[in-house]
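This is the structure I have questions about; it appears just below.
The other protein chains are all here in position, but one chain of the complex has been omitted.
What follows is chain A.
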Amino acid sequence: MRPRSSHSSQLLYAHLILENLVIAVAAPKIGRPQPHVVAYFHLQLRHRRPQPHVANFLVSPIARNRDSPSSVDAKGWNGKQSQKSSKMETLDLTASSPSRTSDSKPQNLNSTSSPLAPSVLRLWRPAAQRNLRNQWPKLASYRQQWTSISSCGRSHATALVNAHLSQRYMPNMELGVLSDMPDIRKRACFKLSKQQVFFFFFCIDRMCTSTLEILRSKLLLSYKDMVVVVSNMINTSRSMRCFFKGANNSPLLQFASFSEDKSDSGDGGGIPVFSFLSISAHEELAEELVQMFRLELCLKRLLVLEFLTIGFETSQDNQLNWSNELYVGEFDHLSNCNLYEDTCGPLPPRLRDGKSDMAALKFDNQPNPEVLQVYLTTWLAEVNIDTFRMNEIFAVVGEEMHTSIF
């Protein structure tokens, strides 16, 4: 790409002006623009004007000839300071030293309380920030999932209760003129079993029972989903730390709930990750949040048992009680949530700072409508989840991370 005509030499001049501009732009990147550096470039340019190979600049400003005197602006472009031409060595040093000090200053200030070296923290902090920016929104989305699953579960439970009640009171119910029609119940049941439970009013035979069965399994599925959500929440709340893998200088970082290296606590020595909160403070907030859902899950388990029991034949041997596993693998999930102990089974439901006494527990298969109403209300109210506090936690963390989690 060598210029061959007078026209191209004019072009060349334009490029030189352009290059001059580039230096002015690139200089702040390297650090504070040093007067003598700029002066040097001017000198170089004026000196170089007749040199035709400068047109290389047009092709690729970065992949320039190392020996060319203009290699400094190549460094301005790609920011690397390892490239050194013999001519520019002294200039390189002066140009790059301010950038180093200005980069490390704020970190030095923040890391005064940490036992770790500033260079280590410089690696750790961005990785830890990225990790937290990933984990918190996950918690927020699990919370959304919980809300939708819980409301699904509530509608299943309501349908179950309604179906049961209408079935229970059916024998005393006047069907009026409808009772004269042959097979009316059978037909209605056949049709309604494919439709909403709402119409189960007219259904008293076997079809009804099977629909109760379907509703039971739906409710159980909702419960299972809730267990999975809480389990995910807990895993997320345990993955807030950020560990160094292997040697301290290795750029590889890992996020996990435990570290292979005992000396690495994964919290950067307790320094604030963003502006105020350390890793353990983040963990405390997440734990407070998770605890609400954990307690609520326990309460929901009791309610699910209650709803599964209603209308259940008493003669059956498989009487439900608290220590039954409701679905295959439930106890594994519960023990992951710290809600199951091998000695005493699933932990009993309780309120925060409260106790419970499961000894006298006896599941009634024909509870009063009032009792059922209280159960449904309890499902809806989610007494363990303090919405105000939960929003507060998300707001605090979001402010800390300068992002909105919602």
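The criterion applied here is as follows: a contact is a pair of C-beta atoms (placed from the backbone, for glycine too) under 8 Å apart; a residue touches a chain by one contact, two chains touch by 3 or more; residues count from 1.
Here is the rule we go by: contacts and distances are computed from a predicted model.
The subunit not displayed here is recorded in UniProt as "PPR superfamily protein", chosen from "Translation initiation factor IF2/IF5 domain-containing protein", "Mediator of RNA polymerase II transcription subunit 27", "PPR superfamily protein" or "Elongator complex protein 6". Although one chain is not drawn, the whole complex shows that of A:L326, A:M358 or A:V396 it is A:M358 that touches it. Contact residues of chain A toward the unshown chain are 299, 302, 306, 348-351, 354-358, 360-364, 367-368, 370-371, 373-375, 377-378, 381-383.
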